[in-house]
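Below you will find the structure I want to go over with you.
Part of the complex only, each chain left as placed.
Note that the chains take the letters A and B in the order they are written out, and that residue 1 is the start of every chain.
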């Protein structure tokens, strides 16, 4: 089988290249299974972008694997004509870890939901990120449990009324990207179902990054949580209420490109360019490659309406991946000690012969 | 039990040498006293000179207790013999007690008349108090029933090492070697193996190395020169099957078996595990073997460990996971997934005393029903159980043969007694072991994810990286043949039956159970797992007394050996000793509707031979 050689890339700091696979088109990634999401569900557009990007990455189809947990979002592998594993609730990162660590040449994608990843699966997310296992993790965050018909999730806003919280929730939500950054993530990004271009960009960057790439996608569940992101994500207001981070560029946003973010003492503030003598030069310049994760963390705290909601790549730093280190350690040992012979370990310690 | 033979001979110093068939020694002392080392060395030497041996360490609860305290006592029992032996012995013939606490905790097991060697230096007020002795047992006559040897081991040892240049603490650490030397003399064993080992272990630190050797020799010479010991003993070589031997613990043998399976299948071994007593040693062993390409993944918990193993199996590796009882409970849901996706997977459970955290260092066979049924829905898996420490090797390979051939999870059910105990292992000839064919699917024209091999009912294993075999699997019910998600009632019924039938088919590869004794009639003592040694010995003894009793042991617990029912029906009575409340007994009663009798003990310890003998006597007089 054709295999993308990726062994020994422990110290590689460059990103992985992409390039079209001329033999394949989007259609090659569509399965014969009927798509079973509710009409209008945000999952459709995530699926569409995922299918679209595949031929552009230059990976042989047989080397691609999609692994998911349980949830509406986790049905996605059934619709991707690649290898796929729709596993059990919360455990996709563990299955993906075993697969990637044992077969580093495969391109392994994890598809998960806010409940799957951050409720039952929180611990695995924590550890897969700190290990920097070379996976793409796509979190469909609809701030609700869709599949089980509408209970609140760990990202649902405080006070939300749902089937299981008829008087409103009392537990504060997690910020998925703060959790990821606190867990030593090397790549974190955010996209939204309604912005195909941004999603495409985040998926591509996630693939290019060697290491665990964590992408939160705001996804509308039009049945149980319709419009949660509307306030800042609706077409009419999006430009003024979100900011797309671009590496090396000042943090400017707004329909008129007239707003920016400035670092002021120890916190971040929104300023108007041109007002009070503020120029582009005063603005914070986005540096996704900062080794220290603090600014990325700060960005992960920004919420509408206090701030524009940051989108795009928050952080992309390089650190050896678990799978590559594992491969390398074995190679090093074999180089040093020679390949193992059963006979040698059978005869470890004292032996004796009975005649 | 030591059987004193008549033959006597004279040593140069006019001490008697008695020839014995079998001796069991228990070394006991504080955790810090190096008893495990002393015991292991004694074992090695005995093995090297040709005795059959069997050992069992008795390690204290997981926490290090204060020095000299009762919970801090650590013991190591070794039995060596000129005959085949199957257990580390019920009761020691000799107890070496390095301090009062060791005496207190172990004396109960020494039969009256047994030999007791005590380090009298440690019987001071402080230590006696820590061991909750109101008066000094060496003085108060309470040891009258034993043959007591009071040896000032600490002072003899420090005297011998006064010029060693070591600190007093370092010197004191050598006293286990002194005690060992004394035992070597007593049972006529050469020092070479241990001297060699000391060289290897302490080579980098010459002073410590020398001191340990000196202590060992001093102990030996003390035996030789002092007049304290009137007799010493000789245990002739055993008549073992010819071949190359080494001493091995069950956990070591298990690890080797798994690596061997990986070599035989030509596929990488991937071990996902989370540390837990008494299974951790398999993780430690396997992580040493990177040069075999073994990948060990210390997961964040047991669920991640089994998940990773399933992922590795999906990728065409031998996905293995291992744990003990509480960890198996956590893996339940994921094992159910493996049942549904029908991938090869081996789950090792080194059973310990439960329920819950229970007694982590103690043995038990009480996870059998968990292994059988601890999953939601109808979720059958195969189960195998090794009979002895060295049999762990065979059954580890066997587990993989089944898993790969039938594309199924297999539970490998070992226990603390097997895992931590050791015995000589006849090193197998690697070439004699048949290969295991992973038999991957590669042909897109015929590939269907849930098509089945007509003989085994196994589905194809089509791994990522294979062009045009792209497919999706998962935990929802699968459609027959295509593997698509299906809610069709008839399909579900069919699949439930297919999964059950596939596991039943494994029986076609399982050897018939073999009876040791009469073909039929009388009492059959049946066993599985680590009770093999005691049952075999007890039945041999009973037969030697002319009793109509036979033994049979099986290593395949699910499915069962095909002839088992027929065999059971041939005897008047069947007895099934288990270290649980009768779990296999329940399964066999349900299956064969036979009134099988149980012998059950759940004290965290293996059966003694005597206990089984007593039950046999009770049943057939």
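Assume a residue touches a chain if its C-beta (ideal position, glycine included) is under 8 Å from a C-beta of that chain, and two chains touch if they have at least 3 such contacts.
All of these numbers come straight from a predicted model, not from anything done at the bench.
Just one chain of each kind is rendered; the file's full complex, by chain label, has copy numbers A x2, B x2.
Following the convention adopted for this analysis, only the chains that are shown with their structure count from here on.
The mean-CA centres of subunit A and subunit B are about 45 angstrom from one another, to the nearest whole unit. Only residues 1-3, 31, 33, 60-65, 67, 70, 77-78, 80-88, 91, 93-103, 105-106, 123-124, 126-127, 326, 329-330, 333-334, 337-340, 342-343, 345-355 of subunit A touch subunit B when the two sit together in their complex.
Those residues of subunit B lying in contact with subunit A across their complex are 44, 47-50, 193, 197, 237, 240-247, 256, 259-260, 263, 268, 270, 272, 289-293, 295, 297, 299-301, 303-317, 319, 333-334, 336-337, 341, 427-428, 430, 464-476, 484-485.
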